[in-house]
Structure formats: C-alpha cells, structure tokens
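A protein chain is absent from this complex, but the other protein chains hold their places.
As written, the chain order gives the labels A, B and C, with residue 1 at the start of each chain.
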Amino acid sequence: MNDAPRPATHWILTLSCPDQPGIVHAVAGMLAEHGGNITESQQFGDPASGLFFMRVQAESTASREELTGAMDQVAGRFGMTWTLDVVGRRIPTLIMVSKAAHCLVDLLYRERSQRMPVDVVGVVGNHRDLEDIATFYGKPFHHVPVTRDTKAEAEATLRGLVEESGAELVVLARYMQILSDELCRDLSGQIINIHHSFLPSFKGAGPYRQAHDRGVKIIGATSHYVTGDLDEGPIIEQDVERVDHSRTVEDLVGIGEDVERRTLARAVRWHAERRVLLDGRRTVVFR
Amino acid sequence: MNDAPRPATHWILTLSCPDQPGIVHAVAGMLAEHGGNITESQQFGDPASGLFFMRVQAESTASREELTGAMDQVAGRFGMTWTLDVVGRRIPTLIMVSKAAHCLVDLLYRERSQRMPVDVVGVVGNHRDLEDIATFYGKPFHHVPVTRDTKAEAEATLRGLVEESGAELVVLARYMQILSDELCRDLSGQIINIHHSFLPSFKGAGPYRQAHDRGVKIIGATSHYVTGDLDEGPIIEQDVERVDHSRTVEDLVGIGEDVERRTLARAVRWHAERRVLLDGRRTVVFR
Amino acid sequence: MNDAPRPATHWILTLSCPDQPGIVHAVAGMLAEHGGNITESQQFGDPASGLFFMRVQAESTASREELTGAMDQVAGRFGMTWTLDVVGRRIPTLIMVSKAAHCLVDLLYRERSQRMPVDVVGVVGNHRDLEDIATFYGKPFHHVPVTRDTKAEAEATLRGLVEESGAELVVLARYMQILSDELCRDLSGQIINIHHSFLPSFKGAGPYRQAHDRGVKIIGATSHYVTGDLDEGPIIEQDVERVDHSRTVEDLVGIGEDVERRTLARAVRWHAERRVLLDGRRTVVFR
Partner (left out) sequence: MNDAPRPATHWILTLSCPDQPGIVHAVAGMLAEHGGNITESQQFGDPASGLFFMRVQAESTASREELTGAMDQVAGRFGMTWTLDVVGRRIPTLIMVSKAAHCLVDLLYRERSQRMPVDVVGVVGNHRDLEDIATFYGKPFHHVPVTRDTKAEAEATLRGLVEESGAELVVLARYMQILSDELCRDLSGQIINIHHSFLPSFKGAGPYRQAHDRGVKIIGATSHYVTGDLDEGPIIEQDVERVDHSRTVEDLVGIGEDVERRTLARAVRWHAERRVLLDGRRTVVFR
C-alpha cells in the first residue's frame, strides 16, 4: 500500500466485544494483510459477562491511518470497543497527592529509571508538603487547596490542569480528597487510586488502629479505577504483607505504605502498557 | 529436692499478667531454683492492653508438682494466668467436619507424619461423607446429624464426645453448622475454626461468586478461636493466594481450599505447641 | 461437513513453530472453518529462541479426524509441533515414590477431589512404605525394588508398567532413585520431578542441614521435566516459604515438604491441562 519503505512500528491493539466465533481470525487476518507480525497476544472470553477481550502486540510498517481504517471495519462487524497505541509510548500522567510521600517518590523514581512508560506531566497537591520532591524530579507542582467552600473551584482547576497538560491518566497517590461523581464519570477508566485493605475490612476512622485491635496477621492494599463510589471501582491489583502481634499501629502504617506503593506502581505500569481492560465491575489484566 | 535422680523433662510454661517490673526475673529465678535450663523463651508486653505475655521452654528434672507449686507462688504475686505442659505432648483433638474433605485429609496426614503434636481422638461429621477417610486413618467417626429440631440434642452428643474422648481441642475443619453461644463460651480458647477471607469482605451467600464478580486479585483464609460471634473470634493465622481474571468461580473455590487447609494446619500446630496466647480480642503468637 | 448433528466438544490445541507472520490468522481461520468458538487463547513469541507458542481452547462440533486433518495442513505450512486434546480429559498418570508420603498423599487427594485432571493408573514404589495409602485410594501398588544389581531389570519393569497402564505422564513424587538417561530421553517431556531448592544452592548430602548451617531465610522447591541431567530439566514451577533462625533442621524438612507438595501439584495440574510447552531449556506456562 505504500510506495516508500517505512520502518516497522511496534503496535498495541486492545479490544473487547461480545464473544462470538471468528474474532481472532478477523483480527489476525487484518494484521496479516498489513504485514503485521504478532509478537505477543492474549485473549480471554468471560463466560459470566459474555464478553471477549484481546490484547495484541504486532510489528507492522502500516501507518496509523491504515490500521485505524482497517480496524474500524473489523470493529463494526463485531461491535468492538478498541484502542491502538504504540509500544513504549509514555502516557501523560498527572499525579495527585496530599501529604504522604511514599507513593509519589516511588512513581517518580520508576519513571526516571524507565521502569514504567509514563510521562509525569505534573503533580497536584492539596498541600505543599511534597512540592520539593516534585521539583527535584523536575515536575511542575500545582498547589490546589481544597476546602468545603472551594471544592467546586478546585475541581475546575483540576480539570483545567488535565486538559492543559494533556494528561491521559490521573493517579491518586494517597490523595485524601474525594472527587465528585461527575469528574469520576468524565474520566472513567483514567483515574487510578490506591487504598489499604484488610481481612476483615474495617469501616470508619483509623483503620490501622482497628486492624491492630483485631490482631490481623496480614495487611494489604488495593489499586483500582475510580468510579463514583470511591473505593469500589474495578480492582486492578492487590498485594499483602504478613504482620504479627508485636507490630505497633505505627509499624502497620509503615508496612502498609510499602504495600501501597508497590501495588500502585504495578497498577499504573499495567495500565500504561495497556494491559488492563474493563469487564463491567471487573478488570482483565493481561500481565 | 529429690532423693532419686530423675531424667530431665522438657517443659513449656506460658503465662500472662498485668505488665510490671520483675516478671521475667521472677520466672527465670523460679526455673533456676529448679535446675531449669531455658531452651527457648519469648516475651511480649502489649502497650495497648497493658498485659505481659511469656512462653518459656526449659529442661528440668523437677516434678510437675514442684513446678506447679513454685509457679503458684509466682503467679499469686503477679496475678498470672498460666499453663504448664510438656514439649511434644500430643493434644487430644476432636475434628468436626461436614462434607468438604480438604482440611480433614490435611490434618490427619500431618498428625500421622508427626508434623503436628496432636492426637486426633475422633472425627465428628454431621454427614457421613468423610467417614471412610477417618476410618483409613484409624479414627472413630461419629455421625451426629443436625437439623433444626435436633440441634440441642446434637450439641449434647458433642459435649459428651468431648468429655469421653478427653479432647482438649476441637477443630472445626469446614464444619458448616453454627455452635451455640453457650458451647462456644464453655470451650472458649479450645475451638479453632477456618473460613475464607477476601479483600474486600463479602457478606451473604456465595462469597466466591461475589469475589469473582468483583474481580478480586487475592483470596485468603483466616483461622481463629471461636467465640459466640462465629467468624469474629481472635485471629490465629491468615494467609492468601493470588488469582487473576481467568479463574472461574470453581477455580477460586479450589485455590481457597488450598489456602484454608494450610492456614488451619498452622493455627492448629501453633495452638498444640502452646504458642498462641489470648490478649483480649487479639492473639499473641510466639512462632 | 457432517450430516448428523454432533454435540460440541471443548478442545485444547497447543502448538509451537518458528515465529512468522500469519500463524494466529491461520489457526483461527482453521478453527472458524470448523465452527470453532475460541474460549481461551494465549500466545507467546520468544525473541530469544525465535519460536512462537500458542494454546487455544475452542468449542467445536467437528470430529477429531476433521480437526486433525485440518491442523496437519496448517502445521505443514508453518513447521508446527502440535497437540490436540479434550478439555478435562484425565491424563493417565503413574506416580513413583520411595518412602516420603507428602507428595503422594497430596496428589491422590487432589485427583479424588477432582482438582486435577489426572487418572492415577498406579503407584510404583521402590519400598513398600506407601502401599497402604495407594490401596486406600484404590490404586494398584507396584513394588519395584532397586539395587545396583537390579537397576536395569527394575527399569525394564517400569517401562512395562508405563506401557501396560497406558500412562502418559510419570510423576516422581520424591522417588529417590535416578532413572537412566535412556529412559529419560524416551519419556522426554513426560516425567515430572520435584526437588528442594535453596538460595544459595547446596551440593552434596544433607542439603537441609547445610541450609540450616548457613542460616537461610527462605527455602523452596522446584518442579521440572526430567532430562538426562536429573535436576536440570526445564523448570515448570517454583515456590518458597520463609523461615527463621529458630527453625531446626527437622522443622526445615517439614516446611520443605509443604512447599514441595504444592509446587509439584501445580506443575502436574498445568501439565495435565496442557498449559506447559517446551521452549528449549525453558518452559512456557500458559496459566
């Protein structure tokens, strides 16, 4: 289709649609027609939802326009939702924080050491405590304080920052304010949160205190997409660490921070690598 | 103190009391007076409850009467609750089951391979499904069916079995009936249960189905002492296993069984080795 | 292609071949032509070996002959090695043991509770210690003692048992004799072994003693296919457990047994489910 030779690009294609015969064949055929060599591919059919999910990495010299046009045809036939991206493209990401540094430090370090394909375009804090860390890593820090009276205004500022920075992902790295339902819906599937998790779970204030009082032997963290219902969006990743009776509440908090930062880091990386697909209230994670 | 030489016995002493200076000194002194050589010792002062916990293993040629008399004096001084036992004594244990075999098979195997100092004196089932396993391991199987009408009678039978068998521990190895509050209180600290645990936790029927619908990435199990409130007694041990989106509800159940059996096995072993001390709603586990 | 309606069968197709464009398209096309609905599919291209691996589960009413004929054509075009099996078919399996019971008990329990698609067709022991366990589970026990002088004869007996029983898999469940290189080659990819593993590794006798002397904090197990070089075949699964200074050599052995049995169980299940493909000295495990 091209007169001039073009270097091959390494593409990521993700898609979901109602499960039915012929999907893989159609997608593979479309790629084959465009000289695509599949380097990695995973599929999953969910019997519960009746949906089929697929993530393909393929090298091809075809242009984005060619692939997009071809996929539009396939997608129309099967009723697909799909995305096309380039392997390794760094996703513009806005990190939101309050006072706790552990997740921010970890994410910025991982970006810098190139262990995570994100491009942190800014850090938003409702407090100024973490400004120096952002600055050290060369990131613009936006102080957006939130009070009951200024909440609407603050959220408008946040929307502005997302737009101006071109952020495609917002990471709530222990951001202690609740976003409005409206914002959550508008950025659905683009906001990732992290919170602590316990067996059993504890409601109300001071969860680490409660976990300590109950003598739990394991503490954990859950990273999930944010929906209107703050802690209840689709789970991307969970992890835990063992503790024992000798740990103080303060110890539990410290251990919890370690679990939180590594759980969040995995969730962000998998999202940025387009490994996470939404399946209703669940996620499909093609690790 | 003795005319005749006596071979040394390897003792386990556990105690708890209000925290105060001089406890360790007094206990160690008492043991030293009786020729005791401490081979293992752990202490823990809980700042929250103000209680002090201690577990000591010591070799001594003193008799049980001598040690008991001496400990009575020490205990009186400090307001101690205490136990004295012999290292490796196999705790008479009654296992209660319904239809699921995984925990029973595991416990019986571990007893036989001498990885756990218990002496299983019988298996009680409200169904007959697991009778052949009990029989293979040479254990008396007691069929005690439970219906709404026969619940009181069944519990009386159970109490009789505990007494006749001399059981000091009752293990609910996926026993699916709820014991009465009265029985739980009477056998407080002597009944160990196992149940599945999730992040977040799920109430109501079909927890594995719910966990699957929510797309959890970790499933776990909790082993605990039974109090009146079935699943809420002091936690002895918890463990988890990772799962992903591709696991069916059936898979989750199978993985859950693996986690349950190993979690229960650890809890039973630690209890039998007198490593678990009660600290209000918590446990101190001297592993 | 069929006159009469046939109920759909749930097939597993696995294949590997030199990586090249068009493989997935061809396989998916072949399945589509035979009315196949793909329910699960995983692919992996190994840049190091240049090989491509694929495992597909698909429901189809086509007969084995039809699918085999069609796959022969596709395979010829791409130079594929492939297998076709039915989901859930229980793989005839021979278990070999010596004196240690932990792996045997676990495998037989898992077979019976239908957590693992194997059909244990017999147990071979070079000692009689585990005969009663085999008998309890209704399995023929073959006592095949091995001495230096009878080794060749014993191996001939073993070959006979494999043939007569129709075993497609041999599991060395802590079988303490070394099989001949010839036998390992003849049954290449069909013998799974389990052994303990440490960081660092220890050569020579008494590895648990050595691990204890070195104060390791983690002990592990490795399950692998057996090649001529006993412990060095392609690794299928590994797992570990934490230990500390207070564990005796005996404790380490007990913990090691727990790790071994669960590691071996996973390896056998994944093999039986056709999830393990060979990639030179490595395995691809489509979990």
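The rule we apply is simple: a contact is a pair of C-beta atoms (placed from the backbone, for glycine too) under 8 Å apart; a residue touches a chain by one contact, two chains touch by 3 or more.
Since the model is a prediction, treat every value here as computed from it, not as a measurement.
Enquirer: Which listed residue (C:237, C:260 or C:273) would be found touching the missing chain in the intact complex?
Expert: From the options C:237, C:260 or C:273, the contact with the absent chain belongs to C:237.
Enquirer: Would you indicate which residue among C:38, C:54, C:191 or C:216 is in contact with the undisplayed chain?
Expert: C:216
Enquirer: Mind pulling the chain C residues that touch the left-out chain?
Expert: Listed in rising order, the touching residues are 44, 46-48, 197-201, 212-218, 220, 222, 231, 234-240, 244-246, 248, 279, 281-285, 287.
Enquirer: Going by the touch rule given at the top, which residues of chain A touch the chain that is not shown?
Expert: Residues 40, 101-102, 105, 109, 113, 115, 136, 246, 254, 257-258, 262, 287 of chain A touch the chain absent from view.
Enquirer: Please output the residues of chain B touching the missing chain, sorted low to high.
Expert: Given the touch definition above, chain B has residues 19-25, 28-29, 31-32, 35-45, 47 touching the missing chain.
Methods note: only the chains that are shown with their structure count from here on.
Enquirer: Using C-alpha centroids, which chain lies at the maximum separation from chain A?
Expert: The chain lying farthest from chain A is B.
Enquirer: Looking at where chain A touches chain C, is over half of the residue numbers used by both copies, so same, or under half, so different?
Expert: The interface is built from the same residue numbers on each side, given that over half of them are used by both copies.
Enquirer: Give, as an integer number of Å, the spacing between the C-alpha centres of chain B and chain A.
Expert: That gives a centre separation of 42 Å.
Enquirer: Counting only Cα atoms for the centres, state how far chain A is from chain C in Å.
Expert: The separation of the two C-alpha centroids amounts to 36 Å.
Enquirer: If you look at chain B, which of its residues touch at least two other chains?
Expert: If we look for residues of chain B contacting two or more partner chains, we find 246, 287.
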